[in-house]
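I have placed the structure first, in the form of structure tokens, so that the comments after it can refer back to it.
One chain of protein is taken out of this complex; the other chains stay put.
Showing chain A:
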Amino acid sequence: MADIAFLLLIFFLVSTTMDVDTGIYKKLPPIPETDQPDEEIKVKKRNVLAILVNRNDELLVNGELLDISQLREKTKEFILNPNNSEDLPEKHVKTVPYFGDVMVSKGLVSLQNDRGTSYEMYIRVQDELAIAARELKDEKAMSKWGKVYSELDKEQQDAVKKYVPMAISEAEPKNVGGKR
């Protein structure tokens, strides 16, 4: 009996792995229908946070050279626009369940990278944006329910999501700075 069990045990030890797959989850935008006319959606310049990453893994955010460590704060400031500044996104009144009528930012994050950008840098940028989004949500959830976002129930999470929207649009990459 024990021999058979040992045999099976060794078989499973050898043929299986234990690692849990973790990663950053993203949804790709579907390919637009070809018969539809190409309608350019006009977005005001102040509503866009344009992040460019070149092939030397340098960051240009709205025309300003930035270090990756500053990106999180920059993004949060962009979405929140605490002083209703002229160059940061506009807000519009929106009715959100639980919160009532609130000012919701129209901001949009646009990410563009070069074909020579390293994958590591790309993931770091994505990660920083994700952290910024999570911290904003946590802040709102904390002030309303005294709990972090992940502990809320589904409806509350949806409400917070509507309150602090985080739209990231990824542009098709281009060869910034010439061919290698």
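Following the convention adopted for this analysis, a residue touches a chain if its C-beta (ideal position, glycine included) is under 8 Å from a C-beta of that chain, and two chains touch if they have at least 3 such contacts; residues count from 1.
The definition used in the following text is that contacts and distances are computed from a predicted model.
Q: Which choice in "Biopolymer transport protein ExbD", "Cytochrome c-type biogenesis protein CcmE", "Ring-1,2-phenylacetyl-CoA epoxidase subunit PaaB" or "ABC transporter permease" gives the name that UniProt lists for the one chain left out?
A: Its record in UniProt gives the absent chain the protein name "Biopolymer transport protein ExbD".
Q: Can you name the residues of chain A that touch the chain not displayed here?
A: 1-2, 5-6, 8-9, 12-13, 15-18, 20-31, 55, 113-120, 122-124, 126-127, 130-131, 134, 172-173
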